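The complex is shown incomplete by one protein chain, all other protein chains being positioned as in the whole.
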Amino acid sequence: MILGASTFVEGVDNAFIFILGISFFFLIGITLTMIIFIYRYNQKRNPKATQVKDSVTLELTWTIIPLILVLGMFYYGYVGWIPMKSPPDEGIEVTANARMWSFNFRYENGRVSDKLYVPVDTAIIVNLNALDVLHSFYIPAFRIKEDMVPGLPGNRTWFQATKTGTFTIFCSEYCGLQHSYMISEVVVMEQDEFWEWYEDPDAMVPVIPDDANLALLGRQVVERNGCLACHSLDGSTLIGPTFAGKFGETITVITDGQERQIVYDEEYVIRSIYDPDYDITLGFRPGQMLSYEGEITEQEVELIIEFLKSLNE
Amino acid sequence: MEKHEEHTAHVHRDDEGDKLGMWLFIFTELLLFGMLFLMYAVYRHKNPEAFLLGGEELDVFIGTFNTVILLISSATVAMSITAIQRGNKKQALVLLGITLFIAVLFLVNKYFEWGAKIEYGFYPGSDLLHELGHGTTLFFGLYYIMSGIHALHILIGIGLFIYVVWQIRRDKIHSTDYVWLENTGLYWHLVDLIWIFLFPLFYLIH
Amino acid sequence: MSEEKHHISSYKSHLFVLLALFVLTGASVAVTSLEMGPFNTLVAMLIAGGKAAIVLIWFMHLKFDNKLYAIFTTFVLVIFLLVLYVTFFDYSYR
Partner (left out) sequence: MSETTTAKHVSFLEYKGKYKGILGWIFSTDHKRVGLLYLYTMLVFFSIAAILGLLMKIQLIAPGYTIMGPQTYNSMFTVHGIIMIFIIVVPGLPAVFGNFFLPLMIGAKDVAFPRLNLASWWIYIIGILVVLSSQFLGGWPDTGWTFYAPYSFRTPANVLPALFGAFILGFSSILTGINFVVTIHRMRAPGMTWLKMPLFPWTLYATAWIQVLATPVIGITLLLTVMERVLGVGVFDPALGGDPILYQHLFWIYSHPAVYIMILPGMGAISEILPVFSRKSIYGYKAIVLSSLAIAFVGYFVWGHHMFTSGMSGRALYAFSFLTFLVAIPSAIKVFNWVATIHKGSLNLQTPFYWATSFIFVFMIGGLTGLVLGSLATNVHVHDTHFVVAHFHFIVFGGTGYAFMAALHYWFPKMFGRMYDASWANIGWATFFGGFLTLYLPMFALGLQGMPRRYYDYLPEFHTGNIISSLGAILMIAGALIVITNLVRSSRHGEKVTGKNPWGGRTLEWESDTPPTLENWDEIPKVTEGPYDYK
């Protein structure tokens, strides 16, 4: 099978081997039988057909044997799957948030990251949460997959990685335009390495050096949060209006059903990020962009504004 | 060029077959409503309180009244079949007239009932429902959908009855050929059947 | 098929059936005011089921027509109830 790196791999792969083994046996067996029959009972070789009477015994045989085999398949599938449904009491809890079209992961200490960092050999319980439409949390190397359903509380999955390294997380439930780019990574680290990362004080309140390029940092925020899936930087329209050359312009929006002119200023950007449905840019649909309240800090919004400003140059 | 006979469909008449067809159609309707009942069951299971409260908003009197008249109309249809079988055209027409009247009356009641609810602010997407929360929204969403689709069936039934009455008057439906009436009757009983369940589920829960 | 014998129900029998339906309707309205918790719905559904059966058997003639219709109707109801049951495998254990 393909690369596996979690405690589930064995159970799942056993089920695969069991089912595929039986399948190949029947596929090859029946195909060969057919070929032999076609050769042996070809009209040229066998000009006269022999009529055969139905046999109840035979019918029962080939009902009961497959029945037993599929019950076996059911059993292996069940056994391989049951651990996935029984998360241990102890473990690191992470909340995975999905939205069109990015993931982010929030840890118990408030740390938020766009990649999932976890320690090896530790149970990780992932609470699955979707903000807009269905997404799915799929890590092939761990053999886990569970849909992220908006409005379904208590939906979770868990895993325990057995190898360090970086593995892909796919969004495997179709969620619109950029579904195939809704990919992230899980980084499995050694225990102490992880805890170091976890408690990294800089990550909580990043210190921005005086000489930093704010626009560049803003760009990183925008990239990290998946804004570019909907907002282009080259003037073209994706799901939302472009970012390019907009800052400072006067634009038309719809507020409470009323059209009005508004200046694309700092206040407008802040509101657009925290309460996007308050005014809807003319020509777009409400409900597409969801609030980033609690996900993007005010400090980061400022960086975004710097970045937007820089696009005018 | 030789002329060929036009291929006509109704060479043979098969009342029993027509009836079987009607029953099959009724099954599709049963499952269609069945799925709505399934949704009702699921949402009630998830929001038991809100459904109880929602039920209080509906008027038991109108509901009971509509139930009673619909039952009467079912009986009159059934009797009109008896009348036709006995060759009593006049009685059949009177009985069907009553049925038609009741069908219209039912819709008029519905109109007022819905009107009052909507005026009060209970309609899909209203602010009131928004405030009352998800469960109530669902209750009224289902209420409108289910009674709406039911009302649509009443409307279709009215159309069918008008056609049947017309055919009886033209003597196209008579004591030896009345499968149209029978099938329309079956359809109407189905409409009644659905209401028999809608009534307690929406009006009688407290 | 007109040769086949048809059962003709009398007006009186139809009126009896209607009466029974009225009684059941009254009963189901009356029962609502009793406090029986979850059983309220159960009773309401049982009464509705009874009414439905009456309509099916007499008004819709299942009793007198070809038995096939009765068999099919039961079959359809069984399928529906099983679908409902299986759906609740999900909702009862969420």
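Every chain is named by a letter (A, B and C) in the order it is written, and numbering of its residues begins at 1.
Operating definition for what follows: a residue touches a chain if its C-beta (ideal position, glycine included) is under 8 Å from a C-beta of that chain, and two chains touch if they have at least 3 such contacts.
Just so you know, these numbers come straight off a predicted model, no measurement behind them.
Peer 1: From the touch rule at the top of the page, work out which displayed chains the omitted chain touches.
Peer 2: It touches the following shown chains in the full complex: A, B, C.
Peer 1: Out of C:Met36, C:Ala53 or C:Leu82, point to the residue that touches the absent chain in the complete complex.
Peer 2: Selected residue, touching the omitted chain: C:Leu82.
Peer 1: Touching the hidden chain in the full complex, which residues of chain A are there? Just list them.
Peer 2: Listed in rising order, the touching residues are 1-2, 8, 11-12, 15-16, 19-20, 23, 26-27, 30-31, 33-34, 37-38, 41-43, 46-52, 54, 58-59, 62-63, 66-67, 70-71, 73-74, 76-81, 84-85, 128, 132-134, 136, 138, 140-141, 143-147, 149-152, 155, 168, 170-181, 183, 239, 285, 287-288.
Peer 1: Name, in rising order, the residues on chain C that touch the hidden chain in the full complex.
Peer 2: With respect to the unshown chain, the touching residues of chain C are 68, 76, 79, 82-83, 86-87, 89-94.
Peer 1: Write the list of chain B residues that the hidden chain touches.
Peer 2: 1-7, 9, 11, 14, 16-17, 20-21, 24-25, 27-29, 31-32, 35-36, 38-39, 42-43, 46-47, 124-125, 133-135, 137-138, 141-142, 144-145
One rule holds for everything that comes next: only the chains that are shown with their structure count from here on.
Peer 1: Let me have the rounded angstrom distance from the C-alpha centre of chain B over to the C-alpha centre of chain C, please.
Peer 2: Inter-chain centre distance comes to 15 Å.
Peer 1: Could you work out how far the Cα centre of chain A sits from that of chain B, in whole Å?
Peer 2: Using C-alpha averages as centres, the distance is 46 Å.
Peer 1: Would you give the residues of chain A that are in contact with at least 2 other chains, written as numbers and ranges?
Peer 2: There are none in chain A.
Peer 1: Using the touch rule from the top of the page, what residues of chain C touch 2 or more other chains?
Peer 2: In chain C, no residue touches at least two other chains, as defined above.
Peer 1: Enumerate the contact residues on chain C facing chain B in the complex.
Peer 2: These residues of chain C touch chain B: 1-2, 4, 6, 8-11, 14-15, 17-18, 21-22, 25, 28-29, 32-33, 40-41, 44-45, 47-48, 51-52, 55-56, 58-60, 65-66, 68-69, 72-73, 76-77, 80, 83-84, 87-88, 91-92.
Peer 1: Along chain B, where are the residues that touch chain C in the complex?
Peer 2: Chain B residues touching chain C: 13-17, 19-20, 23, 27, 30-31, 34, 37-38, 41-42, 45-46, 60, 64, 67-68, 71-72, 74-75, 77-79, 81-82, 85-86, 176-177, 185-186, 189, 192-193, 196-197, 199-201, 204-206.
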